[in-house]
Each structure stands twice: as structure tokens, then as C-alpha cells.
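Yeah, one chain of the complex is gone here, protein chain that is, but the others are all in their spots.
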Amino acid sequence: MVGSASASPRGEDTFPKILLHNAKVLGTRTAFREKDFGIWQSWTWSEVCEEIRAFSIGLKSLGIEAGDKVAIVGSNRPRLYWSMVAAQAVGAVPVPVYSDSVAEEMAYVLGHAEVKFAVVEDQEQVDKLLSMSEEVPTLKDVIYDEMRGLRDYDHTHLHSYESLQNKGRELQAQNSSLPREWEEGFAGGKGDDVAVMLYTSGTTGRPKGVMLSFDNLAVSARNANVFDHLDETEEVLAYLPMAWIGDHVFSLAQAFTAGYCVNCPESMDTIDVDRREIAPTYFFAPPRVFEMLLTHIMVQMEDAGKTKRAMFDYFMKIARKVGEKILNGEDVDAKDRILYRLGELLVYGPLKNRMGLTRMKVGYTAGEAIGPEIFRFYRSLGLNLKQLYGQTEASVYITLQPDGEIFGDTVGKPAPDVELKIADNGEVMYRSPGVFVGYFKNDEATEKTKTADGWVHTGDAGIIAENGHLKIIDRAKDVGKLNDGALFAPKYIENKLKFFPNIKEAVAFGHERDMVGVFLNIDLTAVGSWAERNNVNYASYQELAAHPDVYSMVESHVDQVNRDLSREPMMAGAQIRRFLILHKELDADDGELTRTQKVRRSFIADRYAPLIEALYDGSKTKHVRTEVTFEDGRKGAIEATVEIRDMEPHVPGKDYQEAAE
Amino acid sequence: MFYREAGQFKTSYKADQALMPILQDRVGLLVILAVAFVVIPVFANDFFLTSIMIPFLVFSLAAIGLNVLTGFCGQLSLGTGAFMGVGAYAAYKLTSIFPDANVILMVLLSGVFSAAIGAVFGLPSLRIKGLYLAVTTLAAQFFLEWCFIRIPWLYNYNASGAIEIPHREAFGVVVSGAEATPIVRYFIVLGITALIAYLMANVLRGRIGRSWMMIRDMDIAAELMGIRPLQTKLMAFAVSSYICGVAGAMMVFFWLNAAEPSSYSISLSFQILFMVILGGLGSLSGAFMGAAFIWILPVFLKFIPGTIGINVAAETVEHITFMVVGALIIFFLIVEPHGFARLWQIAKQKLRVWPFPY
Amino acid sequence: MNAFATDMTAAPDGVSETAHREELLRVDNVSLSFGGVKAITDISFDILKGEIRAIIGPNGAGKTSMLNVINGFYHPQEGTITWRGKERRKMKPYEAASQGIARTFQNVALFKGMTTLDNIMSGRSLKMHRSFFWQVIWRGPAEREEIEHRRKVEDIIDFLEIQAIRKTPVGRLPYGLQKRVELGRALAMEPDLLLLDEPMAGMNLEEKEDMSRFILDVNQEFGTTIALIEHDMGVVMDLSDRVVVLDYGKKIADGPPEEVQANQNVIDAYLGVSH
Partner (left out) sequence: MLYDIFIDPFVQMYDMPDFFLQVLWEGFVAGILYALIALGFVLIFKASGVFNFAQGIMVVFAGLTLVGLNENGVPAYLALALTIAAMGILAYGVERVVMRPLVNQPDIILLMATIGLTYFLIGFGEFVFGGEPKQMITEELGLPTGSTAFEFGERGLVILQHIDIAAAVIAVLMVAALGIFFNKTRIGRALRAVADDHQAALSVGISLNQIWAIVWFAAGLVALATGIMWGARSDVSFALEIVAFKALPVLILGGFTSIPGAIVGGLIIGFGEKIGELYWGGLVGGGIESWLAYIIALIFLLFRPQGLFGERIIERV
């Protein structure tokens, strides 16, 4: 179990209170911007406070009560963020919903949450809500931001955001004590009140409503601010779904606690331009965004002139060589330093400028594993991009990579105030101030996830490396055990194998067996070109796969993986002992892969049962006959004799020093 | 590359519609202004001021004038020289009639006369378009030139038939006549040119500028959107002629000291037209670039043989200059028919998207 | 059913009732010829306030000429045009514009040298009045006026969802977007009558759907009367309240879309039965 104890200073405990505080202390600083009608419409903290107050009072006039749920549906807009705080100010609980989710799913969520009010973006959402009146019988009033197309709708229970706000303002004008009353209304609010409900789209079953308290959010946010030295001067771009915990924390909790400015883009089409205009200082994006940006860069550079491309390639080489070291503050010789400076002027600076990341102080990526190449590319440009590991149930932060301690294969150290441990089955568990209150109307699930003493099951299997960094290896439910009790994480092993360009697919077996055995597919393109270079003749995949030289080559890869595994105390016991190269490529047409190209382990185990048998009975070769479906739909069979090789395991823990680098 | 626009965002329409919304452009302009107002006066010699900077600025202004008409409103004019002449003669008469008035004011006022005459010759533009309109302006050119010769009152019945600029003071400094120092002339010319260029930039970004461009780009559509063609074109003629008139007056008052009708002949019209075309139709900065090219290049060409030690007759140099300028004009038209302004625009775009090609 | 839903189901007021509507424009016995070639022969029809009126017909039927007559670009030799109850005399195009008639063109007639924003701003020309003097000074009234109109233009940009191309020179836009910008430019004039000459020509299905929605929205949101020429019969049937059919410069049918569709003359004309 590891943990960190550097708790940040506490301030006001609920967002409405923080809002008042910000309006007082940071009154003239810009709190929100939205690119709308061609310019960045801006609001200072005191203006935001006024806007929220007016809307909140307007909401109250609709008869909203403490504990009511208010759905928030739409893309990132200041008004929708404000609605959340406005709802909180009257004791209601905002429930942001994925605006692009299908009506059926949205209906379930809204129905389950028993929402009484909804604040939505435009006609599209109003229509959606209208269509689900059966499933959401509690819904009373809908408030929309954009009037277009709604003019002719019956407005008995439909209100424009503006009209409600105006009503709030009128009421304030009539009764000058109203603002004070409004403030008093939430002055008694406590940090452990539920602040927001976020539905997680679990991989199985219905979405669950995660209830987070003000303390969960505010404390986590403050900790994160301290961790990355974020203050009121930051600029962030709010472009990820509002229903997602990440956006809720980055664009609301952290923004309120640090007092920084949240910028909402004009539309999804203009995000690139908007990002460039704002140049966020604190930026979060899932790996696919970074991937897309990189692809975009590469595609555009393909079209560049020869000289320019040569220059780009040259300086990217320099960056790969020394960029990360410079970023980490390591020693780099003077010549490279100068070249890197030159590169900054000619390539890195302009690239960052085009991506709008010039001012980025800290950037995070999370959600899934980011390709090491991609990750390194950004870091080598001098961008402080880091990984984090988090969950809705944790108010995001579980682990973070501290500045200067960036390792591609880990997700960092526990965030401030977070305690971390690995359960016996390899599952990562944590305990922190951010741990959620519970699942709404689902005590059973709550109990399953959260232990009585506050530890939460993440569902992910991981290991804590010697340097205190967490390494996620697999989904916990996929992780098994060898008969000798050693932890067996198939995906972890498979990913390590697939890291070699020559290996296209890998399927590892070992759960409840004596040792780990692997099926491999070679990559026809990579190995084919190797064959060409080495004058190896082959007529088919089958022939190439069975070639002794290919086997030797693959053997060396497997050996490398074993060496890696041996360095990791928790994984060392699950080294690959035997492997074979399949005589055919795994194919979605044969049902061996899913349509998204993921291996179907159990199906493969059945289909190639004789091979598995051979893998574990010690035989050197095995003759098999496999039915296949050809591209034109005909069926046929492939027969082959597959060789099986034995591997010598490495001594655990050796060369560990080397690996720590 | 040098354009690092990340983080430059606009929170008001005022900022968004500024003449130069990009910070780097503003810095660039400041540098240019600093050079023009400080560096050049401090370091330049009289020759540089008199033979290069003053005429360059005068021609730049004239090119702006013609650009308003041809580049922004799409009306071809070959009468620029004559309109400049009107300004020159008007200023000359004004200062003769009001010898004590501020001559700078008279120069600025002279444009009003050329504006009026320009508008008259713009009248046929309602019915006549394109090359046909060139005839109208040619008529203006030859008719006005004829007037400069045949109406002795215009040149105060001088025996030479030329106008000679008298000694005039403004704000206690000699500004015209032989005794006026180059530096004073330079500042006046620079001041007027910069001011008018700025004011025109204002006009061009607003309703009136837009209405000119509407006429230029698609006159029928413009009309169907409520633009009155005649009014709009006449205004372009008037504004254009005003600017040309002022430039013409500056040309004789602060540069040549004396002028004959032939100073404002058709070849001057062509010269200005070249500046506009090579600089770039529809671009104010192009007017400056075109003027620099057409004026400064020949000056340099004249000095090349001397500096590399070849002794060539002045005449021959003149001939070669003609050839080179002619060839370069064709060359640049082929390379970029939209002129230097477009070249700069392309370069700037490249710098903005650097290292990407687009 | 919850309270919110029950109260919401009331439909917008009936759009289809055109009978009691006020007449905006009428064309009576108009004939137009060019040097002896008859383009339009004795055509009469009316356009009611708030309706979408389609003018259809085979190529060369005189549809565009009809629009040109309406907005004063052509002057018919015979017949009268009554605009808002007043018979109008020869009218110049810019006068028609100032009286609230705007249009788009069959072959996009945008101002190629300008950006999307400037093109739409150009539609505001008639509503802007600051004199040359103020324009020159810029700071103050001229700038304020410009900003005031920029706001209106931004509303249109928002309405047509063309934020991403706001500052792109229109020449670089794909055809479908150019058409949209052109519509925006016409909308900027805040017209009472909007003439659309084949607003969907050359568009793919998706673009057509977008455009149809915009046209309907314009009609409903701003109450703008629309007269449109269109070849896509599906679009015409979906959008228009009434249809007038021209063939060889003559009117051969006039009425609600379903009725016109069933009309034998119309079917003949479209099948190319010779005259």
C-alpha cells in the first residue's frame, strides 16, 4: 500500500460558496468564455455570480426543491455549467447527461435519476426529452438555452434560460433581500451533501449513477491544483462531454477551486481553431485526440516540400534524442541543446503554435493507454504531457505522473491524499477523499465496489513498481492465476508481444494451468519484408510462419518479453514457457477476432483445442486441420504441422536496476 | 514561422475587426513606422530623401488613389496622370491666390478639385464598363493635358508654360520652393501619405469600401442588394481622384519644384497603373510595394553600371532600364498576376501555418 | 404522461391556411421579350404574405426571367406588377432591394474577393447609413454601426451554421456552402420577399436536406415570404404552399403542390410533349 499525505489547504466547501468567494476575491478576473457569434464572449467571476444567482432564483420560482434532480443536456456551454451551480445553490442535484447518447439510454438515465427539471441546449434536446415522457414521468419543466425552432412550442412547461434569468432578476428587483436570502439558502450546505450525479456507462449492465459530494470534488480538485501548481491564471478548453467526470472536474471543480478560466468552443467543427486562439495552459485530452493531432501533423508534413520535410525530419530526430531529457531537466550536451533551441524556433515552436499548445503548462491524457510513440512525440516537443489514472468513483484522481517522473508504461504515483493497494487477485484498490458517496438507488453495487472501510475496487489489475508508480496490466476479471499461484495477466503479456512489429496477434493461456503458453500470429508485412531482405522464399503465410528462421526470430522476441517480465516481481512467475506460431492468421471471418479486431480467447481455445493440448503435453510438433472461410465465402480446410518451442525462463528480479531507468 | 498566433483571441468585435488583428502584424507595422519616422530621417542623406523616399511616397499615394478606383471598385482608369495634374495646378492656383494660407492645407484642398473633375469623368462609368471605360479616362487624360497647355491662367501666364513653386512657409518652416530642406519635405509627404493611407484603410473596411468591392466583384448582384451603381462608382472616382490630386500636388510642391504639362502625361498614368497592378489590385500595402518596385528599381539600375565600374552612357542605361522594367513587369505578371501583395499574402500564410504547407 | 409532455404536444399554428392571407405581390399579364424573342407571355399570379411559393417548369420556361422581372432587373413590355397593393412603375433593381425584395442566384453570384463575413455584411448595405465622413474617421459612429450590424450578421452565421467558414474567402468554399452563404447574404437584407433561384442546384442529398430545413426555418422563424425556383420536385412538394408552373414562357398551372402534380398539362410539359 502506498499513499501520499500532502493535503492541500481547505477553503469553502460547496461550489455555491466557492462562487461567492471567487466573486469577492477574483471578481474582475475572467471566469468563463464562450466563442459565440464570432468572438469570445467573456464573463468575470462577479458576472458569473450574478448570472448564476439570477438563474438560480428563477429556478426556485419554478418550485424546485432541495434534493430535486436537474438534468443537464448539451454541449459545453457556460450557461449549462452555471445551471449546475445554480441548481446546487438551491439544494438540487445536477445530473449531466451525455447529449449524444441514444434516446433509449438517455431515457433510462433520466428516469432512473428521477429528474424533475432539465436544462438543455436546443430544440434537438427538447424534442428528445419530449419523446421520452413515458420513461421519465417525473420531468416537470424543461429549460432551453437556444430559442431557434422552439418559438411555436407550447411554453407552459418550457422556458428559455433567458426568461428564467430575467424572472430571477425581476424578483430580485422587487425584493432586495432576495439575494441575501439566496446566499443564506446555501450557507448551511455541507461538504458531504451530494453535489452531482454522474452516470457511468459501465461495460456491462445499465449505467450507474455515481453520487459525488462537494467534499469529494472540492478536495480532489484542490489537491490536483496544488499538485500541478494551478492557479487563477490558467486557461482551459471545455470540449469534452459534460457528463464525463473528467470534464466536470477540470471545467468546474478545479476551475472553481483554482479560480481559472473555462473556455467553451464555438462548435465541434471549430475546436482546432478555438484551441489555437485560446492556447490553454492546462489541457486534457484522451489519447485519441493526441493521436489525431499527430496524424494530422504527419499527413500535412507529407504534403510539404522536400526541404521543409527534411528539416522537419532532422529536427524531430533531435527532439527524439534530447527533447525529453531537456524537459526532464537532465544533462544534455551543449551542441544538442543549441540544435534543440534552433529546432524550437523552426519546428517545435511553430508546431505547438499550430496545435494551440504553446502556453500549455500541464497536459494530461487518460482513459486508455496512449501509444508510447505518440506520448514521446509530444514530450519531445517540450510539452509537459503526463498520464493519469482515474475513475468517476474517485472524482478522477487516483494516480498522476509527477513532473519529471514520466515513464511510458506507468500511470504515475498516487495523487495527494490517495491511498493505493493491490488486492490479492491483483486488483488495484484505493481510498481517498474523492471516493464517491454511493451509487444512486443501487446499494448492492455500492457495497460490491466500496468496502466498509472506504476502499474502492477499480476493476483493473495492476502492480506497483519499486519506484512507487502504478502500472495497469489488465481488467481485473481477465487476470487469472497459474496453478502455482503466480499472477497471470494475459493481456499484459499479449501487449508486450504485440509491441514487436513482427508479431501481429498473440493469445496467452495459463489460467489454472501449470505455465504460460502462447499462440502467435506473425505480421505478414513486417516479416515478409524481412524475408525479402534475407532471401527467404515463401509462398504463403503458412509457409513463412513455419520457417525455422522466423521461429528463431520470434523466439528471440518471446525471450525479450520474458526478460521484461522477470524484472517485475509480480509478473515474473508468469513467463512464457512454450509458444507456437499459428498456421493461419486469426480472422474475424472465422470468428476468431471480434469485428473490432480483438481476440476471442475462449473461442480460440475451443477451436484450437488440439494445439492447446500440445502446448501443455510437451510435444514438439502437432499436426492440425482447421476449417476456414475464404474471402469469397467458400469453406475449406488448412492442414499443417505446427512446431512448438520451449522457452527458458529468466531469473526473477535480475537486471532490475536497468529497468528502473 | 514568426506568426505565433496561439493565445491571441478576441473578446470584442472591435478587436476582431481591427485593421491588424494579428499581434505580429501590428509589431511589423510599428517597426516600419519607426523606420520611416525615426531611422530614415536620422540616417538618410539628402539624395536618398529627395530622389528615393519622397517620390516613392508620392507615387505610393497616387497608387493608393488609383487602387481605390481600379483595385477596389473595379473601374479601369488611364487618366491618373491628368487627375494628379489637376491637383498640382489647383494647388498652384490656390497658393497663388492665397499666398499666406498654409500651403499644406492648400495641397490637401487641391484634391477637392481633382475629385470634382474625376467625378465628372466618372459619369460615363454607369453605362460603360471595362476597356471601354479606359476610353473615357483617356479622354480625360488628353483633354486635361490639353487644358494645362492651352489655359495660360492655370500657370499664371508664365513664359515657360510651366508652374514653378513659390517659396512658402508653414508653421514657421520653409516647406516649398527651392529653399525647403529635403527633411521637411520628407516629413510632410510622409505625414500626408501615412494619414491618407490610414483613412482609406478605414473607408475600405466599412460600408463604403464594401460597396465598392461589391460593384467590382459582381455589379449586378450588388445592384440587386440595394447598391446604387452610379453613386457608388462616382464616389470611387471622386475619392480616387482626390487622393491622386493630392499626390499630384505633393509631387510638384515637395519634390519637383516645377512641373510642365508633360509631367502629368499619359506615361505617368501608366507608371501609376503599373504600380497598382504589380503591387496588387485591391491592396493598400500593395500600392506601397508597387511604388517601391517601379520607382526604386530604375534608380538602382542607373547606379549598377557605375558601382561595378562599367562606363555606360546615361542614355544607354535609360534604354536598358526600360527593357528591364518591361521584362520584369511581364515576369511578375506571369509569376503572380495578383501582384506583390498576393505574394506577401502567400508568404504570410506560409509563415502562419509553418511548418505545414497549408 | 407527465405535465411537461401533455402541455407540450400542441402543434404550432396551422401553416397551410393561405386563404385569408394578405397579398404581397401580384403579377398581372406580364410579357417580356428580347428583340422579338418572347421570354414570358401573359403571365399572372400572386404571392401571399408568409407563404412559400414555388415557380417550376422545364428549362427555358422563363422562370429566371420571371424573377428578374419581379426584382426590377428586367422591365416587362406589358403587364403590371403590384407590390404591397401598389402598382409599381419601372423600378430599378436597387429600388426593389430597398423595398424588401432580396434574392439568390442560379449560378452563385457571391462577391468572390470577399470573405463569408464580408459577403453577408454586404447584405446589410441598405441598413447602414454612416456617411463618408464618419467612415473615414472610423472611431465612433462608423465603428459602432459596423459592430451593430456585425452582431446581426453573426446571428445569421449562427443560424446557417457556418461559423467555421466565417473568415474564409468565398471563392475557396465548396459549392454547397457558397449557396448557403448566398442565402445568408440575402437574409441579411431582412427581406419581406425572398427570391431563391434554384437554391439546391448541384447539391447532394444531404446538402439539399440542410438547405430545405434552412428555407423552412427562415419562413417560420422570420416570417419571410419566399418564392423559389427549383427543379427537384420532391423538394418543391415538401416545401411549397403553392406552385406556379411555367412552360415556354406561359403559365400552365397554379395551385397547391398535390393539385399541380396531378395536372395533365404539367405532366405533358415535363414529359416534353411537343407544342
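By written order: A, B and C. Residues from 1 in each chain.
FYI, a contact is a pair of C-beta atoms (placed from the backbone, for glycine too) under 8 Å apart; a residue touches a chain by one contact, two chains touch by 3 or more.
This structure is a prediction, so every number in the text was calculated from the model and none was measured.
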item	value
Residue of B:F143, B:Y198 or B:F303 touching the missing chain in the full complex	B:F143
Residue touching the undisplayed chain, where the options are B:L76, B:V174, B:A194 or B:V353	B:L76
Hidden partner chain, touching residue among B:L29, B:A327 or B:A347	B:A327
Selected residue (touches chain absent from view) among C:I47, C:A96, C:A109 or C:V153	C:A109
Touching residues (missing chain, whole complex) on subunit B	76, 124, 127-128, 130-132, 134-136, 138-139, 142-143, 145-146, 149-150, 220-221, 224, 266, 270, 273-274, 277, 281, 315-316, 318-330, 333-334, 337
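Just so we're on the same page, only the chains that are shown with their structure count from here on.
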item	value
Nearest-to-centre chain - CA centroid comparison	A
Chain whose Cα centroid lies at the greatest distance from that of subunit C	A
Distance between the centres, which are taken as Cα means, of subunit B and subunit A, whole angstrom	60
Overlap residues in subunit A, where contacts from two or more other chains coincide	38
Where subunit C touches two or more other chains at once, by residue number	150-151
Residues on subunit A engaged by subunit C in the complex (per definition of touch)	36-38, 129-130, 133-134, 136-142, 148-149, 151-154, 156-158, 266-267, 269-270, 273
Of all residues in subunit C, those that touch subunit A in their complex	1-13, 117, 150-151, 154-155, 157-159, 161, 163-164, 166, 217, 220-221
Contacting residues of subunit B [partner subunit A, same complex]	1, 3-13, 15-16, 353-358
